[in-house]
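Every protein chain except one is present and positioned as in the full complex.
Entry: chain A
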Amino acid sequence: MSAPTVTRPEGGPSGSPASPPSRLDGVRSYATVIGMLVVVVLIAVARPLFVDPRNLAAVAVDATVLVVLAVGLSVLMAMKGLDLSIAATADLAGYLAARALLDGHGTATAVLIGLAVGLAVGVANGVLAGYLGVPAIVATLGLNLVLTAVGLVVSDNGTPQQLFTAPIDLVKPMLVFGSDSWGPFRLLLLAAVVVVAVVWFATTRTTWGRRIELVDAGARAAELAGTPVRATFASGFVLCGLLAGAGGLMLTARTGLAVPGSAQPFLLDAFTAVYLGATASPRGRVSVVWTVLGAVFVTLLANGLVLLGLGAPWRYGLNGALILLALALGVLRRRATR
């Protein structure tokens, strides 16, 4: 991964920070980044294999699905939205796409089906939370259960769809996307980079991105300033859903397998990535680039835990603790500035 560049989501006309960060702000940001580095170094010392280039390359590919999911979530969370249904969406999208492939409908149709699932979920969430006023957390939690149930039903209680045992002409493009490279770069990695670049540009350089900032800074003020607040809020869910669908497709392509429930761990990871990224960012705000950093760290940590022989309980436990830690650090900043 390239070194994270510090971006200012709203840049201000002169491109300089809106306000000089207080000293504590800097301490918190550095402390978080340094803390991440320390963790990485410690794992590397304990298990040198961890920093082996081949392992790191594998981690980078591993991280792609999480990056795409977390980036979608970060756009939504940048305006106080929230989506607990991304993992279930990714599962369903990946599963239905895989089945379409195996049924011989072709790659294009399969991809469209995957994205359509994401779009439909995003629209449903957007209407519920943006227009009907259901708190985002409740709306997406409800939809999460509905999607999980649908996933179980369409898969006949979780029967996997295996791409790698299927006739190669049916599934080749998908598997190529999941495992092949363009020059030195894995295609999955390139896809993730493209997604990040597009979303970064959209959130920092367009009127849509600016409206998201306005809705975040004050929904009421944005309404009275003539901003289409509901539409903007809903659009975040749509993007989040679409990217969840895309993430599901990438996961299926990478593993060559679609099993309902396999994307579930990404929900927690995505949250941790967004929170850690926001805590580490100099301005303490949710932003696309810092979310990517958070996602890479979370993936590194999971990989390190596996190398250390520590299983799923540690992963859950550490992620939960990291969210609480990020909060505690975030609060230091808030107290310092208010």
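Everything that follows uses one rule, which is that a residue touches a chain if its C-beta (ideal position, glycine included) is under 8 Å from a C-beta of that chain, and two chains touch if they have at least 3 such contacts; residues count from 1.
As a working rule, contacts and distances are computed from a predicted model.
A.B. asks: UniProt names the one chain left off this complex as which of "Dibenzothiophene sulfone monooxygenase", "NADH-quinone oxidoreductase subunit H", "ABC transporter domain-containing protein" or "Probable septum site-determining protein MinC"?
C.D. replies: Missing chain, UniProt protein name: "ABC transporter domain-containing protein".
A.B. asks: Out of A:W200, A:F233 or A:W290, which residue would touch the omitted chain in the full complex?
C.D. replies: Reading the full complex, the residue touching the unseen chain is A:F233.
A.B. asks: Considering the whole complex, which of A:V38, A:L56, A:A108 or A:A149 touches the chain not shown?
C.D. replies: Candidates A:V38, A:L56, A:A108 or A:A149; residue touching the omitted chain: A:A149.
A.B. asks: By the contact definition given up top, give the residues of chain A that touch the hidden chain.
C.D. replies: Output for chain A: 10-19, 77, 79-82, 128-139, 141-146, 148-150, 152-153, 157, 205-208, 210-211, 213-214, 217-230, 233, 268, 271, 278, 286, 311-321, 323-324, 327-328, 330-331, 334.
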